[in-house]
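For this view, one protein chain was removed and the others were kept in their places.
This part shows subunit A:
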Amino acid sequence: MLNTAEILSQIAARPKNFSLSHDLYCDPGVYQTDLEEIWYKEWIFAIPTCDIPKTGNHATLQVGDYPIVIVRGGDGVIRAFHNVCRHRGQRLCPKQNGSSPKLVCPYHQWTYDLDGKLLFARDMGADFDPSKFSLKPVHVRTNGGLVYICLADNPPEFDRFGGFLDDYVSVSDVTNSKVAFSSTIIEQGNWKLVIENNRECYHCGGSHPSLCRSYSDNPLMTVMEGPNAASPEILEHWARCDAAGIPSRFVNQDDMQWRFARVPLLNNAESFTMSTKSAVNKLMGRMPWKDAGSLMLYHFPSSWNHFLPDHAIVFRLLPISPTQTEVTSKWLVHKDAVEGTDYDLQKLTEVWINTNDEDRRVVEENQKGILSPAYEPGPYSPHQEEGVIHFVDWYCRKIQDRLAPRPAMAAE
């Protein structure tokens, strides 16, 4: 198990634009460091707000060792808490999704209000002061209909990203959508391999026959330089979106932790369907055309997303062990769209159910190979895998900054 110094030295020894070492993908010490320095400190995508539309609805997730519950209060506000009873520590809400007027511990029925206050604990004696045993809150931000949480005491800055969520994602009016389908799969691979796989389409031609009907694997479709530099198709698409008042141009965080851009699908495809036509009759939000392409948003370390005119898919990954990752996908449609009338669930979901499974297999084989003592890091394609380089660079810099903070420069 690697210690801090060993982790830092492996990162420092990494050849530029090469994949990471065996240990950085497989070692339990690295995994623990990833949890502590990345997953417990960064903002993490949790759920879309429409996952808990009504008072008392709640959703749970497990971030490393932390069980979390997110709940909508009587005032409509979404709050997050450590999903741990203040009595003897029982996990409070055991299910992925639930609904109840109060949060009640299944062990001894300590009863908390939806805002986390302990309302009632039986037979605790006259000296017991319930106000000292509220649920512990977790930081929450909701922008553009997406809920992000952060476990750090002092979370990193969020406002810039949040502002773009409001601008870009609100076009799809995710707040007024509903979850049409949700799937959770476990991939037998390190979380970084799951993201790396997602950040390139070098593998798409070989692995994703159904996705490639609508999605271009041309690397120029996803690697963009800035709001005014991209492939001609994209520039044309942006001009059309600009005219319609749909924010679309490339924006990113300086260190590439996140990025927004709306790109066209292949040959005016409308949606990620086998027919390449829309899967849902009712378009989301204020989307004017069926072929508005996909708003692609990723945010390290936990999420990538596609917002199409007729539906959206939000993806969340959470690490489970050094070589296991949970991937949850939710298909969102307009809240008034009726299954069977406005959309066919199978047509809506088949392409990404296939694609997720294809990616799972790729990642698992990738992990198996990296587990071999014979594995050694290899070079990323500069044309095809720039997105992977962005991620790996971001990851290494974060770990370095957090484990060995660079001395502050004196202001001059």
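Convention: a residue touches a chain if its C-beta (ideal position, glycine included) is under 8 Å from a C-beta of that chain, and two chains touch if they have at least 3 such contacts; residues count from 1.
As a working rule, contacts and distances are computed from a predicted model.
K.L.:
The complex has one chain missing from view, so what does its UniProt entry call it, picking from "Nitrile hydratase subunit alpha", "Carbohydrate ABC transporter permease", "Ferredoxin" or "PadR family transcriptional regulator PadR"?
P.N.:
According to UniProt, the chain not displayed is called "Ferredoxin".
K.L.:
Among the options A:4, A:109, A:184 or A:228, which residue touches the chain absent from this view?
P.N.:
A:109
K.L.:
Against the chain that's been left off, what residues of subunit A make contact? List them.
P.N.:
Output for subunit A: 55-56, 74-77, 99-102, 104, 108-109, 111, 113, 115, 119-120, 122.
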